[in-house]
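If you scroll down you'll find the structure; I have some questions about it.
As you look at this complex, bear in mind that one protein chain is not there, while each of the others sits in place.
Coming up: chain A.
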Amino acid sequence: MSILRAEGISKRFGGLLALSDIDIRVEEGEFVALIGPNGAGKSTLLNVLTGLTPPTAGHIALDGRDITHASTHARVRAGLGRTFQRGRLFGRLSVIENVMTGVANRPGRSGRELRELARAQLARMGLERFAEHAIGSLSYGNSRMVELTRALACEPRVLLLDEPAAGLNSGEVEDLMTRLRAISTERRLAIVLIEHNMGMVMRLAQRIVVLNFGSRIAEGTPAAVQADPAVLAAYLGEGFSHAGL
């Protein structure tokens, strides 16, 4: 059974159909990439999946349970996690306090235990030495890693990542890829990745879903999607459809 399944998702903003009848499913532990040109509806789809934007039509199920009308915090508690395209750390909280917000909803634990839990999460990502630092003092690359740690602290079963590599240098991208692969395997965590870095997408994803103008135009293995004429047309225009990307 798919861990996350969305069927017939449409989202209309006034006259604009941002998402049109999208079906997407993610299996447990699977690595899925969501790609498409700017404005294709990728971030809108993440907003609908996380409950920040209600869909105009369609159903979403997490682990077989319908969550179409569930609140965002209920979805997160049920196992859905997300990071943002432009980092959204709490700037006036320290690094460890940011991670603590992710473990805050564990029942029956004292503040001290939760702090230790957050510290362990940071240690797992090699970020323990930054625990008491202010967010503003982190390098850009480290602040992205803290955001990832914070999202993982909620113990998601599906993690939606919105352009995690944006703005990272090539060394940091390599490091991120290694970590994501390890996290996905170790925790049996399904990852949905929005990313413009095609090299990263092709190396990480087991399956790629391509959106354009709010519609799903292709889906398949990296090799199949790369060869798909509709995808080439979407990225390069009709004239280049046989250019052999």
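By definition in this document, a residue touches a chain if its C-beta (ideal position, glycine included) is under 8 Å from a C-beta of that chain, and two chains touch if they have at least 3 such contacts; residues count from 1.
Following the convention adopted for this analysis, contacts and distances are computed from a predicted model.
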*Looking only at the UniProt record of the hidden chain, which name from "Fe-S cluster assembly protein SufB", "Alpha-ketoacid dehydrogenase subunit beta", "4Fe-4S dicluster domain-containing protein" or "Branched-chain amino acid ABC transporter permease" is the right one?*
"Branched-chain amino acid ABC transporter permease"
*From the listed residues A:Arg12, A:His59, A:Arg77 or A:Arg207, report the one that touches the chain absent from this view.*
A:Arg77
*Touching the absent chain in the whole complex: find that residue among A:Ser2, A:Thr56 or A:Thr101.*
A:Thr101
*Option from A:Cys154, A:Leu168, A:Ala190 or A:Leu232 whose C-beta touches the chain left out*: A:Cys154
*Quickly run down the residues of chain A that touch the omitted chain.*
50-52, 71-73, 76-77, 81-82, 84, 88-93, 97-98, 100-105, 111, 114, 150-151, 154
